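Missing here: one protein chain of the complex. Every other protein chain is in place.
Chain lettering (A, B and C) follows the sequence in which the chains are written, and residue indices restart at 1 in each chain.
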Amino acid sequence: MKKIKIAVNGYGVIGKRVADAIMLQPDMELMGVSDIASDWRIRIANLKEIPVYAHGCEANDRMVEAGIDVAGTLDELLKQVDLVVDCAPRTFGAQNSEHYRRAGVKFIVQGGEKHVVTGHSFVAEANYESALGRDATRVVSCNTSSIVRTLTALKRAGLLKNARGTLLRRATDPWESHLDGIMNTLVPEKEIPSHQGPDAKCVDPELDVITTAVKVPETISHLHYWTVRINRPTSKEEVLNAFRTSTRISFIRYSDGLSANNAVKELMLDLGRPHGDMYEVAIWEDMLKVEGDELYYGCLVDNQAIVIPENVDAIRALMGVEPRAENSIKTTNKVLFIHPEFFLKPYLV
Amino acid sequence: MKKIKIAVNGYGVIGKRVADAIMLQPDMELMGVSDIASDWRIRIANLKEIPVYAHGCEANDRMVEAGIDVAGTLDELLKQVDLVVDCAPRTFGAQNSEHYRRAGVKFIVQGGEKHVVTGHSFVAEANYESALGRDATRVVSCNTSSIVRTLTALKRAGLLKNARGTLLRRATDPWESHLDGIMNTLVPEKEIPSHQGPDAKCVDPELDVITTAVKVPETISHLHYWTVRINRPTSKEEVLNAFRTSTRISFIRYSDGLSANNAVKELMLDLGRPHGDMYEVAIWEDMLKVEGDELYYGCLVDNQAIVIPENVDAIRALMGVEPRAENSIKTTNKVLFIHPEFFLKPYLV
Amino acid sequence: MKKIKIAVNGYGVIGKRVADAIMLQPDMELMGVSDIASDWRIRIANLKEIPVYAHGCEANDRMVEAGIDVAGTLDELLKQVDLVVDCAPRTFGAQNSEHYRRAGVKFIVQGGEKHVVTGHSFVAEANYESALGRDATRVVSCNTSSIVRTLTALKRAGLLKNARGTLLRRATDPWESHLDGIMNTLVPEKEIPSHQGPDAKCVDPELDVITTAVKVPETISHLHYWTVRINRPTSKEEVLNAFRTSTRISFIRYSDGLSANNAVKELMLDLGRPHGDMYEVAIWEDMLKVEGDELYYGCLVDNQAIVIPENVDAIRALMGVEPRAENSIKTTNKVLFIHPEFFLKPYLV
Partner (left out) sequence: MKKIKIAVNGYGVIGKRVADAIMLQPDMELMGVSDIASDWRIRIANLKEIPVYAHGCEANDRMVEAGIDVAGTLDELLKQVDLVVDCAPRTFGAQNSEHYRRAGVKFIVQGGEKHVVTGHSFVAEANYESALGRDATRVVSCNTSSIVRTLTALKRAGLLKNARGTLLRRATDPWESHLDGIMNTLVPEKEIPSHQGPDAKCVDPELDVITTAVKVPETISHLHYWTVRINRPTSKEEVLNAFRTSTRISFIRYSDGLSANNAVKELMLDLGRPHGDMYEVAIWEDMLKVEGDELYYGCLVDNQAIVIPENVDAIRALMGVEPRAENSIKTTNKVLFIHPEFFLKPYLV
């Protein structure tokens, strides 16, 4: 089988995980990563024997001076690939997209970019098919990905009327928490509704979802609280079953001692997952409650990990190598050890 | 005018503030405070020339040994007073209440106790009159006080159908954050609904309010996000006017740079308020939004301060010295410099 | 008595405190403050009825638009004063100094500027007299001020050979901890020795002091650990007496429950100090230990407050109105309620 040849531009929090995930896929080949960093972060790519390309000549010079093994520039990398996954910092993806178009390669941008950059926003379980054969798509942000995953499951079961959520957002990522953090405070987003709710409509315009959002002083994961109005009388068990139709939603339980996001992170590390990543949306099963026409629940969203499988599926959709969402998701889940019950499957190496 | 003679049992976060507030009231006299501590915390009472009583003989011995000036024991203090405000740690108030009844003094317990301890739960703007002449009441918790204040204002304006809130609770108070904290994590309350919603019904059984709650790693104040369903078409201005009918709700504005709870705390300190206390519920005016039959807003609740004026009013209600809520609130607000517009009134000494 | 007419340029963490302190001095008159902010921070000056001047025309326009009551521009303010205390952010003081010189006013810059900006670095107890009548001086940083205060006391007692310190620096100030913090990490200063040690030599070239420094994720105060080599056999009591010769060093005690910097902050707030400020260096008396030719101790430095009395004294020194350090210090200490024993003096309003 001919493998899809892929570049990753931007080897940061998302880029390095996408690169690792691509290397594990049976139908993909990572041709290289591109970045501007010349420190320990990119040195890791050398150590992993991933070809490193410089994003421009200045970056190339800095890398060479720092002793990084450089294979060439981004332009040279783009010539070798079918598709590039852009993982550059927010707003740079929009700039880069022109470059990718000129180079004639398909591309994926991340959720920090606007929908208009590609004209298509992607969540595998919601709209994989609509991305088939497109030139480009945008994998929506971690928050929006989890919103679409969970609400799509409820919608499919005919339960969803509307959803109102409060999103507690981790303030910064662990690797840069020495540079850019908040301390002993809470920072609400200025606007209500916050952008995550409307952004879900870029994937599914039928979703009626309003969110408020606030930065909280921790680095581990987002925590969402939801009040969902439902369409018809239902039971907790029916709701759980609706969520179970997604392979990327998992349940956690207070009764199992998993009572805070640090404990769930430790579980992921204990499971031997790379970086302690949790690709699944984790819903507290025993906290979830149905009352009258309302459903309440809380869930955790690992902002570093949740979009990784989405990027992998988006690659297959753009390349048109797999027409059915179900099949792509199955392949991706298998190699990333994603599944809905943390304690049933031996992830461990 | 004969002043109400009052004891404060428990000189901690709430007790020391209640004691200070009582000393400022024209119609009250603080006869003493009682505690078990024998360190810097109680030494402050000596410095302020508040008579210090020991909660029992062992405490008395420890205090004397530590060089605290002790005026006697709690029992001796109770003989001199009309009323005792219990500010002991959670659940001790229930134990103490038997003691107060036997001593024949009226008493107030705090929101950490159950409603049944006094059979009455108090928020001045909601049910002052129903406490007139009673032997005892319970000032509800900081979270519940703010819920009742704000929802009562909406209810009075005929706007409130129901309210769904997410409460971000400061994890511990600053003075004991070296002993009892959480770090780099979020700790949801196990149960949905959390207890704060139902507790509001102890004050006003008509309120339809559901809350979820989560501990967050900061010590400054709680932050609440609300989705309120309203009864009839309304406007943002009408909602603001409804809130303005409360003298203990204030507005803050993002456009004024007040974009996080640390900034609001600094404002309170700049205003010269003791301990930087904010007795008012602070609603972000420019974040508040009305959309269809829903109202969304966020507000800050200073958990150390918000119940202080409520305790003062509860004293007057129990003693029956002031039959009208409006008048007691006016007196309390005046001496504590409480008012709805932070920048219009010179608090500053 | 003719009062010294003073401007404060920069109404931030230090500027607002210096302004408040000047207003309390019997021999000084605050003519106004200047800033570029147009939000709640400067609104406070209006509320306190301090004349507000805009640092330039753009700032003036923004202030007017925001409804700030503006008295004029910095240039107009400078014409009215004998001296300006520059409290602008780091490095702006150097730029401003040219402006002050041209305006013909004496000036003080803060420790964020280099020594060369004024050619003189100031700590009241160490070198007040050398600043008499000068055109300008620099009040050294909070860390350096505390280093000079404590080591000067040991030097005067003939005890100091050399000092090696580790400085745990609060990462940011509370008012801006939503913008600029570190989270769940420790950030060492790149260079050993860190700059604070050498900087002490700008005040007293004889001091042999080396420091290492690290940012820690809290906002309350710095904590210093010292290993001091002493010149001759001594006792703990002799060391304590050496420190007691400074009126701006205080003792705190673990045995009194003051076991962490949050507890000491709460004490300052309980004492009714504005902003909970601690102008004194607080040394843990019962932690301090003498062993062989070495002395070990830990102390707290309130980075927002400690330089405030130093600025006040520096004003008197530059103006030459008080030839003796001792007298200026006495006046400053009296109005700011500074003294070496927190529990003996009633600060409380």
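Keep this in mind: a residue touches a chain if its C-beta (ideal position, glycine included) is under 8 Å from a C-beta of that chain, and two chains touch if they have at least 3 such contacts.
These numbers were taken from a predicted model, which means no experiment stands behind them.
Screening C:11, C:297 or C:342 against the full complex identifies C:297 as the residue touching the chain left out. From the set A:260, A:290, A:325 or A:338, the residue in touch with the chain omitted from the display is A:260, counting the whole complex. From the set B:166, B:184, B:212 or B:250, the residue in touch with the chain omitted from the display is B:184, counting the whole complex. For the chain left out of this panel, the touching residue among C:191, C:206 or C:237 is C:191.
Touching the omitted chain from chain A are residues 16, 37, 39-41, 43-44, 46-49, 174-178, 183-184, 256-260, 262-263, 265-267, 269-272, 274-276, 343, 346, 348-349. In the full complex, chain C touches the hidden chain at residues 164, 166, 168, 182-188, 190-193, 210, 212, 214, 216-220, 223, 225, 227, 254, 259-263, 284, 286-289, 291, 294, 296-298.
Where chain B meets the omitted chain, the residues involved are 171-172, 174, 177-179, 181-185, 187, 217-219.
Following the convention adopted for this analysis, only the chains that are shown with their structure count from here on.
Separation between the centroids of chain B and chain C, computed from CA atoms only, is 36 Å.
Here the CA centre of chain A is 47 Å from the CA centre of chain C. Residue numbers of chain A whose C-beta contacts span two or more other chains: 182, 184-185, 187, 217-219.
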